Structures are given as structure tokens and as C-alpha cells.
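Missing here is one protein chain; the remaining ones are kept as they sit in the complex.
Going by the order they are written in, the chains are A, B and C; count residues from 1 in each one.
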Amino acid sequence: MRIAAFLPELLRHLFKKPATVDYPFKKLEVPKDFRGTPYLRPELCIVCRACERDCPAESIEITAVNEAEKRFRMVIHNDRCIHCAQCVDSCPTTPKAMQIDSLYELAADDRHKLKKDWVYVRAVMKPKAPAAPTASSEPTA
Amino acid sequence: MAVLRTLLYLVVYPGIIFLFAYSTFCEWFDRKIYARLQNRMGPTHTGRFGLLQPIADFFKLLAKEDVVPEAADKRLFSVLPAIGLAVVSTAGLLLPVWNFDLAVPGWTSFPGDIIVMLYLLSLPTLVLFLAAWSSTNIFSTIGGARVLTMLFGYEVPLFLAVLSPAILAGSWRLAEIAAFYQHRPLLLLVNLLGFFVALIAVQAKLERTPFDIPDAETEIVGGTFTEYSGKKLALFRLTFDIELVVASGLLAAVFLGGFPGGAVLGFIQFVPKTLFVVFLLSLIRALTARIRVDQVISFAWKVLTPLAVLQLLATILLKGFLT
Amino acid sequence: MTDAELIEKLKADLGDRVEIANPARRRLFLKVAPEHLVAVVTRLRDAFGLVFLSTISGVDFGATFEIIYHFSTPEHDYNLRTEIPKDRPHVDSITPVIPGAILYEREIQDMFGIVVDGIPDGRRLVLPDDWPEGQFPLRKDWTFVRPEEVIPGGKS
Partner (left out) sequence: MSFQIPIGPQHPALKEPISLRMTVEGEVITGADIRLGYNHRGIEKLAEERNWTQIIYLVERICGICSHSHATCYVQGVEKLMELVPPRRGMYIRYLVAELERVHSHLLWLGVAGHEAGFDSFFMYTWRDREIVMDLLEMISGNRVHYAINTIGGVRRDIDEGQKAKILEGVAILKKRSEYYFHIGASEPSFVGRIAGVGMLSKEQAIALCAVGPTARASGWDRDVRKEDPYAVYDELDFEVATADSCDVLGRVVVRVKELLESYKMIEQMVKGLPDGDIVVKAPRKAKAGEVVSRYEAPRGENIHYIKANGTDKPERLKVRAPTLGNYPATLVMLNKGFIADIPLIFAAIDPCICCAERAVTLVSARSGEESVVTMGDLRRQALARSKNAPVKGNAVWPF
């Protein structure tokens, strides 16, 4: 046991740069695998509902707008999303119809504004060809 | 003229305005040093370098809701913060910074003012105990019991350590003690041991780590302050800030040679000397973990008091040798 | 000691009070009748060094409850199971043998409504004090109807 064993370390830090980051003024970069908010590329979605089935927070909702025209509506409830990116893993298309962005400042004062929805026509299974002429993506939110 | 001087003394310097401004500055200094020692930033954004942060905190608390517990003794509960503030501010007036005449004792500087000051500095502890007791909260009660228990530990070494330079100087008047050591600066080295004893005792008096036992938040929530909120808490916090200034000023006057040379020169010496003491206090705060109340008592009686007695003996022997 | 040797030894020691299964390496599943439970646990503790109880799981089989005591020694995992009828859900406490079992026994009392006879402290553990009597959340026939989500200050 030694008196003031910590002293040299303390005094050394008096002349060091702070370890903390002055957050709202300076920002750190996110890593490349960061899981932000999911979003849909509607021209690629084949409505297999794999994302809806596997979403642990039940935050993805797909409903048929018009069965005959194959028009569907996907709602992502971002207020429920837990940012696990399982929807991206579950998505069977290449390239993936479900994508994830790298934004992290997600706070909002109204949870209704966090809801995002897309109304789109179901894509055909081979998405390598250019998007079908009927495919009209119109994000309504 | 004398009336104006007295008014200036009471209100501006070193009266309430100076004490308020300088105590918030000392709190900022303490927080900044503490943060930098821990590799953090400390207050940064309120005012330049965050200088206005303690004042902002003070005004924020003033605007907060003030809750008085139903079971508490309401009159006592409400009046205690004001008493505490008044007591430490009065002690602040006795600091020999300005407006004292070495030849003629006045009401701000008189033989025995060191004793008066030490007693005035003891009163906030009693105020704190009464505040804790009148809150009736179980955590406050434990905190109050701890305040008193600690008082019995640190008070004796503090008195012994502060009085030994006075014995060497042969005066019970702060201004004369300071003047004595200004003439013989080498004698200050004799009191080095006493300075460290007094420093640790002051740390305990101010209830800062390692002696923040009465308001140890991880043990007894807010301890003595559990039930205090809003304006009353703001006043208590200000009390502790001013006590920090006054206690460091006392140590600077007794152990570091005081502040001679009138208002301006005195001020120029007052600031670095007190900041040095505050820095040492911050260093102790960063260096240690909180100890238990039984450990405080045994530490105070087994280590601090013998050291203070040793200092006293050395001083008496030296005094006999000098005369 | 290999699994096979251990099973032989267990069989010799405990006789026909237990049925032993060994689905994976180091994992033993022992089945015991509820009336022999405490005797078997005592014997296992004294002769085989089963002092460490990891937890007690309950499973609802519809007509019966299965209670599994998960023990482990540095070499093997023992899972001691017993089955009790749902209409008379009583089991003897093993706390006199393994004091550390108390919290797990209180937990299965709360969650399955199994009465543990002889438990030294039978207060509720995880359920709130104003939880209605006779509601046991982990029984299969207990369902939770999620109330309509009401967002304060706005429409859903």
C-alpha cells in the first residue's frame, strides 16, 4: 500500500487532451457495418414477406392495396424498429430490396413522423433486368 | 468616507458580491481541474470556457420547484439555508484582505478573530445537521448522524493545526499573523506539516471526497440534502462554495503569508494563493475513494491529531528557542 | 469418468427410482417420481457431489407439469426431471438439501402455480403484489391479450 499511488497518473492527465468528444459540435464517424434505419427500394421488392415474418419488433407491415394490379403498401414503423437489420439478412433478392442507412441522429418529438411508407407494384423475380415499365415508385410519406 | 468604506467592505469587497462571484469562479475552477485530472473537459459551453456554468446552475435551481416535506418542521427547514449562508458570509468578512489597520484593531480585524472565524466555520456543520434532522427523511437522518460523527473527528486537528502558527506569531489576530510571516517567510516552512493537516481537515469540513460521507449518493441518496430542492438547495450549494473560498482564504492567510498591501495588491495575492489551496483540495478529491465514517474517526484521531500535536510541540519549542 | 460408466454407477446406486437418458455427451436427463425427489437429490448431493443447482425450469404439458432441476458438477450436467399432475400441483421443497434453490422455487410458484411444500419463504418473487390470485403467466392456457396501444397525446 502506497500513499497517493494515483498521483503521477493524475498530474500527467492535467496536460493531456481530453478523451471525450465535444459531441454536437464534433462528430465521430460510424463504422462501415453500422446498422441504421431500414428503407425499401420498391423497384426491387418481390413481396415475399420474409422481412415482415422475421422482424423481431413487428415493425414492418405489408398490405395489399390492389390485388389485381399487384400494388402493395409497405409501412416501416421506425418507432418500433430495433435496428437489428434482420430484414436485410432475410431479403432474398439481389441486390437487396431492404437496405439500411447509416444515420444515427434519429430522435424526433413525434413518433408518428417516424413512420415511413411506400406504395409500389410488385417486382418480378428477376431483378437484373431494368425495372418493369409499369413499376412506378411513389413514396407517399 | 468611513461609512462608504464600510459599505463597500460589506457589499462589494470582500462582501457578498465578491464572495458570490469568486465562489462561483472557485467552483468552476474546482470542477475544471477535477475534470481535467480525469481526462474530461469539464464545463465548456456556458460563457467563455464555461465560466458561467456555476452561476447558470445556481439560477436554474432558483427556478426549480421548491418542495417541503409534510412531516418536516417547516419553519426550521426553510430558515436553515439562509442561516448557513449568513454564517459563512460573515466568516468571509473576517478575511484580512482589505480595510484593516495593523496598529488599530477594528471590527473587521481584532485580536481573536481567528477563533471567531473557526467557530463561524463550524456553524454550517451544525446547520447541516439540523437541516438533516428536520427533514425527517431516513436517509437525511443517517446523513445528519454522520455529519456530527465526522465533526468530532476533524475539528480538533483543524484547530490545533491552525492555532500553531498563531502561537509562533504570538497573536490571535489574522492580520498580525500574516504580517509576522511576511517578515520572516522562512518560518512558513516550519508549519508545512500543519498546513497538510489543516488541508485534510478542511477537506473533511467541506465534505468533499474522501469525506463526502454525509451526502454519499451511492449509499444514502442525497444524505443531508435528500429533501432539499429548488431555492433552498441553491442556497446550500452557495454556502458550500463560499465556505470553500473562506476556508482556503483562512489557510492562505495563516500558512501562506496572507495578503498584504491594501485592496489591489491584496487582491492580486489573494487570488493565486486561494486558487492554489483550491487546487490542492481538488487534487485530494481526485486522488482518493470515499472512506467509511468509522475510518474517518480512526484516521482523524490516530493520524491527524498526533501530527497536529507534533506540529504544536515543534512550534512551541521553536518559539522558546527564538525568544 | 465416461458417460456410460457414470450411468452404470447411477443405476447401481439409485436403483429403479430413476430413468436415465443421455442425449448428448456430458448431458444426463434423469427422471424421478415426485415422491422420491428429495431422497434422490440428497443421495446425489452426498454421493455424486451435486451441490450446484443452476436453475429449476417448469414446462406445461397440458395435463401435467414437468419440473426440471438443472444440476452440474465439473464433469457432467444432470437434469433431474419430475412430472406432477396439473390438478394437484404439489412438489416437495429441496431447500433443506440445497439452500440456494429458494429463489427458483419461489419463481416456479409464481409462474406456474405449483405449490412447493415446505418452502421456508413462500412470498411472491417476480409477480407484483397486486397480481390477481390464480393467474399463472407461464401456463399454456394463460394468454395475454395485448391492450390497444394508446399513445399519450395523439392518435395511434
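Quick note on the criterion: a contact is a pair of C-beta atoms (placed from the backbone, for glycine too) under 8 Å apart; a residue touches a chain by one contact, two chains touch by 3 or more.
Owing to the predicted nature of the structure, the values given are computational and were not obtained by experimental measurement.
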Exercise. Which visible chains touch the chain that is not shown?
Worked result: A, B, C
For this session: Pick out the residues on subunit C that sit against the missing chain.
Result: 23-24, 26-27, 51-55, 57-60, 68, 70, 72, 74-75, 77, 79, 98-104, 111, 124-131, 137-138, 144
Exercise. Since one chain has been left out of the picture, which residues of subunit A touch it in the full complex?
Worked result: 1-3, 5-6, 9-10, 19, 31, 33-35, 53-57, 82-86, 89-90
Exercise. Which subunit B residues touch the hidden chain?
Worked result: 37-40, 63, 69, 71, 136-139, 142, 145, 209-210, 212-213, 216-221, 286-295
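The rule we apply is simple: only the chains that are shown with their structure count from here on.
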Exercise. From subunit B, which chain is the farthest off, judged by mean CA positions?
Worked result: C
For this session: Go ahead and note the Å separation of the Cα centroids belonging to subunit A and subunit B.
Result: 55
Exercise. Measuring from the mean C-alpha position of subunit B to the mean C-alpha position of subunit C, what distance in angstrom results?
Worked result: 61
Seminar exercise, completed: Averaging C-alpha coordinates per chain, one finds the centres of subunit A and subunit C separated by a number of Å equal to 41
For this session: Using the touch rule from the top, collect the residues of subunit A that touch subunit B in their complex.
Result: 4, 6-7, 10-11, 13-14, 16, 18-20, 22
For this session: Enumerate the contact residues on subunit B facing subunit A in the complex.
Result: 33, 35-41, 44, 283, 286-287
